[in-house]
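Some notes on the structure that comes next.
Only a portion of the chains appears, each positioned as in the full assembly.
Labels for the chains are A and B, by order of writing; each one numbers its residues from 1.
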């Protein structure tokens, strides 16, 4: 069926239970505290491009363990005075690519900080390695399944911490008005946006399109598409690690982070999404604690509202950052 | 194999023969003369968007048979004085979508005219109908196979004429410097750009990424992917119309148009493209008569150089329009 998960009617009554470890807040408090022992040390280096209306800076900053993370900062060339800034997170297995990829927010008049994903880069090229000095146990071939044996070693602890620190980077730039920061993204980028919004106070807006990283247990049963299939494939083989796996992943479940959001949040849910099934993305919406807006795309696949998503994003940002 | 058509080595020696009808130039001279009997009547209507650095205008003009064709004109908000203009053609079964889709050229400092595809719009939404008052014979379900019985009735006669007139629209706007017009596009948009460049003199630059609409006979044997498969499917059934079909299509073969180009032209050819096989796109390059530049993507599929294509385009345009 085209509707492969829940229908719009079923989603209306849908009330999924969250799995949250007792030390969730402590885990993240310690994680961020440990990361912040490293000086953020943001470096902004102008980059020459063929763009006339946008100023581009190569960005480097310290993420988890002080690892140096790359990004792009794009500023509307004609702007003056502190600008709102959109921190943009990127999809699965993608890196920051080229500056030409990220023109929406500057065209809308905002500064944009695009945050590279450590270790990723097959679908959009990346420039940030993922050092992993003390892993534990074997792994699957995928980011979701790297070191599931211990949440302190898991890949997403590193990536999510990078994402949090990126907001600090944005606030550190003189052209940015630190009181008007939005976090945005689609798919993995959407999951990271929700996560950061649960961990960082005082954000002005959150946009998550068809977010990944939500409700892993349900996802692994509701779809056999990548990347959630990494979990399925891993547990098919590692049959004795099922509960441990979901225990570890619960620290990195954007549904749990969404339950801590306070900023205005837009979540979009395409009902024919077989990559991030609506029963998982809708769980994030249901538990989102901030003022929230839902956009359902009844016929959308993982691309959601396609060309319309850009306008939706721009208008939501204009409303909350303008 | 990942290389499903010709290898880079085979393409080096590749010298395909063109199939050109004797009255090719007459056909197009008459076609354009007939179309120009209708007043171009370009209408530019400002549109409100969430974009700060780009001014957007809804565009309407007369294409083939005076049919009213839609488009977007995007102007860099901060610019003054006549600007170079990029006329952008769009891929197969796509329409002009929203203005948010077309931010590259304005960010590069150029005016941009985005031209809707009549009758198309399943992958990006469109707003232009395709009236077809006097068709001849049955048809396949696809634009390539609409009225193959007579080149004067064929769908691409109408679409390509719209594309030619779009250059006149760009030149009619006061913010545009008519001596600095580029035509660009990928896939069907690339085929249209080559076509227009063969029919319109005095263009400043041409960019065609992985162009569709090239060397139909070879294409129908070299791939079973859509949309060229429309031809295969049509001829599988209409077994007595093979030569008539290629006779009709030869008027709309961008390879023949490329042989008439005089402007500087960039053509990109991904070697693992199964939608527009390299033996067809390379044919356009081989026969291109203007000063030309080839960009081969050895591992590219139909998306070509992906994120890198935008930079390549922007730099080529800066060089020739700047």
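In this section, a contact is a pair of C-beta atoms (placed from the backbone, for glycine too) under 8 Å apart; a residue touches a chain by one contact, two chains touch by 3 or more.
Every value quoted in this text rests on a predicted model; they were computed, and no experiment measured them.
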item: Assembly copy number, counted for this structure file with 2 shown; value: 6
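As a working rule, only the chains that are shown with their structure count from here on.
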item: Chain A and chain B: spacing of chain centres that average the CA atoms, whole Å; value: 37
item: Residues of chain A that touch chain B when the two form their complex; value: 49-54, 76-78, 97-98, 100-101, 103-104, 106-109, 124-125, 306-308, 310-311, 314-315, 317-318
